[in-house]
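One protein chain omitted, others in place.
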Amino acid sequence: MNLRKSLIERDPVAILAPVVAVALALVVGAGILLALGKDPMEAYGSMLKGAFGDANRLNNTITRAIPLLLVAIGICISFRGGVINIGAEGQLFIGAVAVTAFSVTVGGSLPAILAVPLALLVGFSAGAAWGAIPGYLKAYFDVNEILSTVMMNQIATQMLLLLLSGPLIDPREIQLGTRIPQSAQLPESVWLGRLAPPSRLHTGVFIALLAAVVVYLLLWRTPLGYRVRAVGQNKDAARYAGISVPLYMVLSLTLSGGLAGLAGTVEVMGVTRRMVEGFAVGYGFSGIVVALFGRLHPLGAIPSAFFFGALLTGAEQMQRTIQVPSATMIALQGLVVIFVVSSDVWVRRRAVRRAARLGSESPAVELSMETVAAEAK
Amino acid sequence: MMPPTTTLPSGHTRIETAALQGISKRFPGVLANDHVNFDVNAGEIHALLGENGAGKSTLMKILYGLYQPDEGEITLNGEVARFHSPADSLTAGIGMIHQHFMLVPTLTVTENVALGIRSGGPLLNLKQVRKRLIALSDAYGLKIDPDVYVWQLSVGEQQRVEIVKALYQGGALIILDEPTAVLTPQEVDELFVTLRQMRDEGHSLIFISHKLYEVQDLSDRITVMRDGRVVDTIANHGVEQRTLARMMVGRDVQFQPDRPPVTVGEVKLAVRSLCAQNDRDLLALKEVSLEIRAGEVLGIAGVSGNGQRELAECIAGLRPATGGEVILNGHSILSLSVQERLQSGLSFVPEERNRHGTIGSFSVAENAILQNNDAPQFLNGPFYNFEAIRRYTVDLIQKFNIKTPGHETLLKNLSGGNVQKLILARELSRQPVLLIAAQPTRGVDIGASEYIRGVLMQQRSSGVAILLISEDLDEIMALSDRIAVMYEGEVVGVVDRDDADVETLGLMMAGAQRA
Amino acid sequence: QDGPFRVAIVMPSSTTDISWSQSIYQGLLDVQEAMGGESAMEIAFTEGMFDVAAAAETLRGYAEDGYDLIIAHGTQYGTSLFDIAPDFPDTSFAWGTATDTGAEQGLSNIFAYEASAEEGGYVNGVMAALMTKNNIIGVVGPVQAGDALLYINGFIQGVKATNPDAELLVAYTGSFSDVAAGTDVANTHIAAGADVLTGTSQMVVGAIEAIQTEGGYWFGTQFDQSPQWPDAVVASQVYNWAPTLADMITRIQSGELGGVAYTLTLENEGQTFVFGNVAIPANVLAAAGEAAAGILSGDIEVARELPQ
Partner (left out) sequence: MESSRTLLDILIAASGLTLAAATPFLFAALGELFAQRSGVLNLGVEGIMLMGAFTSVFVISDKGFNAHPAVGLLVAMLVGALMGLMMAFVSVTLQAEQGISGIGLTLFGQGMSTLLFRVLAAGVIVAGGVEKIDLPVLSNLPVLGSIFFHQDILTYAAFALVPISVWVLNRTTWGLQVRAVGQNPQAADSMGVNVARVRYSAVILGGVLAGVAGASLSMALTGVFQENMTAGRGFIAVALVYFGGWSPWKVMAGALLFSAANNLQIWVQVLDVRVAGAAIPPNLLIMLPYVLTIVVLIFARERQRREPAALTKPFERGEN
């Protein structure tokens, strides 16, 4: 499409705003660090070094971003479809558990060329099924999805523990009598290859990027996506247009769950290579924040996931090198989230003022089909 | 010099003169008000006229403290007043009845009124509010049940609540922004009685409407706005509608559309003993039977809430029928999905254009393909062909004269009249067998109304069967070939247009007579 | 080799959890003191690493920073560790609870360690069985797995062997960290008549508080919990990591970087008992001593799994 809104027309301040917000959050964080008797410059230096210091660290940052991105893409679908999916955490677990079950039973007997795609499919489907349940309950029984997904996260956690301490437990753990809740190692045929050892960057990064592009195309360039968004924006109008509202509600939660399941799948196949207690805890929630930061746009989620990946890896480096309690980092992350989201409004208001000054039409706050199409080019 | 002040029966001090001087207000891309001067005196009804987007509501929102003017000032009784919020203007004795009602649907009538009381202390005294509310509604002849929830009320009743609310708050100056757009003729008459009474007591009233005869009927002075500027302010002494229309639009306006004679064809829609329930599970359609032929307009007249909405929704598949039959083009459609009905030649211009007809956060182009979102003509393999969609939309925009900055503009930035035109354009371009048009010109300015009515007549000529639902009897009379009157879910009579007169129709609508 | 011996550790909970993580941290501090303080031994730690992926990065970071011994204090870190260890053949790693030193994969720089928690559990069970007045004993478990399960299984065997009439109430919270869930379970045990409780993981602090408020007794594991609850904690079966850690360090300093699997037992003093202020009848202490002696001599065999 025509590139009417060229980058030159764009407001550089709007792009800088999140950066400024992060900086401000770090300034507040510096206060906390000083109170702890730590040198903030040293702390942030180690954070930067931890996230981007060398190729290896950069790769680890990217590795971290992979599951976040996949979860976030799924969240884009559901939120765009007007369904608030808080259940990515559980969907991710279920996907990972399912792929583990598949891998340790039949996965090993298949050649990699078959085992990997099948495993991905299994993980996706399991997450999708777990997402479909609250979707179905919302569409046909009017059960609020915020409630059901919060509850289903807890159910998934217990399910995970149940399976890992029972049917899926590593047979060696039984032999030894140690009974650690973890699965056997996944057979090599389902591993996602490492791209740049010693970092754990794996081929899952391509899956995540591909998923982002596919979901972007799906949402903005196909009738299916159109309908998902129509249902999300105005259910009455969607019904009027002959779109089955319940069906698309279920569908958006299903796809959303599927992608969260895929996040778990890719993580287990690429990083941990076995299911363990404590696997990917919190990624489901971080993924929601990543998606919202990325403006609920699958492509916007890419830089957003990278940013969060960097925040996480940087935080660990900081804890390791200057020995601040890990809690400092969690508090700091909270501040970053709050500051960045607050800067949003300021940018929006500024955009309106600018538009008024320039005399152009009022700015599109929501992304609509063609403006996005133009942006993509 | 302070003019002598008197107290109004509703408790507030009269506002002898309220004046807006040199008001300018700029929005992104438009100068909504351009150095506007406007004033209103106690004991006067001052009408404000203008096409959609002329800047009427903006001006009034400035007077009410909702917007701050970029330039200019407001004076009350000669003193400069600054309103930072409605709380300020309410304190000064200004009330406003908005184009879109400002009521909380989940609260009762009494609670809605109580909400506006700012001196009541921390505890609610609903009993007292209720008592005064009843007294007020009696005094002004406004029938209201104070204990029902607002969501249970018809629009006419909501309107009355708005007025009582304004009176309760002691509004000495009351702004009415298109109060009649959603009222039945009877309700309009009742409203006018109330307004005149208020004027005579010394209230200042500002009245906005797109209906010229109402303005003519009611007002003492008339101000016409166009493109954010005041065209003129004139006293209402025998002004002709034609003159007003000219001032508004800048050209002559044709009030009655051409109705060329049409030979009707076969029956396109047959409704037989249709029954359905409303949102509150009460029987809303009782054995309704109708027929419409190709090239025929069947007008449904009736006070809103008598089953017209349910009838349209039942035919369109948005509401399940509990009995009866609907036959479109020879095929029974009751068991079909909405999608299938659309495919078998049904087009529907819904009553609530923003809720049902369009998606505000989608672009004009996206709204243009609402039902056809998977039509092969817009696809290129599995993906959209944006160029095709653009061409299609631009074509509609041009053909139907839709005012929009472009096809990428978000729909919510279009004015009501233009939204309506887009819906009509979309529905007609799908080449319907049957067109259901519900309130097609409600709240639409005369220029656009003229256009929309003209388009409906063209469709009639080309053989489309049209079901026209309107509360505007003039519209019904102007467009229909036959008129069916609905009362309490029943068709109480069907008359030929040439045999119909407003009087009889009015009686039938009130349930006092059957044909 | 100038400078101090440098140890780094990654652990899932915090150094103040009065259970799993704090016990090994204490062990490190003990060894440090024995070696001559910070000038002789440096300790770096990263806590709260419940996320396995994060832990892996941290472990690698420590390896790159040149620590001499890097401890992955959680079974879940194993896979990552086996990834990292080959890249740092001159660095020594340790992990637990585990028994696999990676010898099969040809690794020689990994130590493994585990605890026979069932042994200490058994002794605690013996004492609990004799201390209950109501003859009802409650167990507050986190997840039915791992170390916790071993301890609980041992405890149950100890009770059954000593007082077959005693009723054993067992309930799990489904979490290692949910303190309030631990309280809920403890309160239910108490409501059901239990006057002696035991339990494991960092979530039990609420349970101990509950039984202390009720005037009952508590048997602890992993770390000494009596300072906080002097009136309730009868005995704690404490993990004493110092001998194991000291042995590892000695081996490393002599060039042996791994290959040894340790088990903390009563015999090697990897498990010891700490008593609080609660007056313990002589017969209880005697029985506990007999049980411990029986385990040491092999007369008492504590199974890791209960018969179904």
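For reference, chains read A, B and C in written order, and residue numbers begin at 1 within each chain.
Quick note on the criterion: contacts are C-beta pairs under 8 Å (C-beta built on N, C-alpha and C of every residue); 3 or more make two chains touch, one makes a residue touch a chain.
Note that the structure is predicted; figures quoted are calculated from it, not measured.
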Displayed chains contacted by the hidden chain, counting the whole assembly: A, B, C
Options B:Gly22, B:Gly78 or B:Gly120, residue touching the unrepresented chain: B:Gly120
Residue, one of C:Ala72, C:Ala94 or C:Ile136, that touches the chain absent here: C:Ile136
Residue in contact with the excluded chain [from C:Asp100, C:Glu167 or C:Glu267]: C:Glu167
Hidden partner chain, residues of chain A it touches: 32, 36, 84, 86, 137, 141-144, 146-148, 150-155, 158-159, 161-162, 165-166, 285, 288-289, 292-293, 325, 327-338, 341-342, 344-346
Chain C residues touching the omitted chain (full complex): 14, 16-18, 48, 135-136, 138, 141, 143-144, 165, 167, 169-175, 177-185, 187-189, 191-193, 202-203, 205-206, 209-210, 213, 228-229
Absent chain, residues of chain B that touch it: 61, 64, 66-67, 85-87, 90-91, 96, 98, 100-107, 111-112, 114-118, 120-124, 165, 169
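Quick note on the criterion: only the chains that are shown with their structure count from here on.
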CA centroid of chain A to CA centroid of chain C, Å: 35
Whole-Å separation of chain centres (CA-atom averages), chain B against chain C: 75
Multi-partner residues of chain A (at least 2 other chains): none
Multi-partner residues of chain C (each touching 2 or more other chains): none
Interface residues, chain A side, partner chain B - complex: 1, 4, 217, 221-223, 226-227, 229-230, 233-234, 236-244, 352, 355-356, 359-366, 368-371, 373
List of chain A residues in touch with chain C within their complex: 50, 60, 63-64, 157-158, 161, 164-165, 169, 172, 176-182, 185, 198, 200, 267, 271-274, 276-282, 312-313, 316-317, 319-321, 323, 325-327
Touching residues (chain side chain B, partner chain A) in the complex: 26-29, 316-318, 337-342, 348, 350, 352, 355-363, 365-366, 369-371, 373-374, 379, 382-384, 386, 390, 405-410, 413
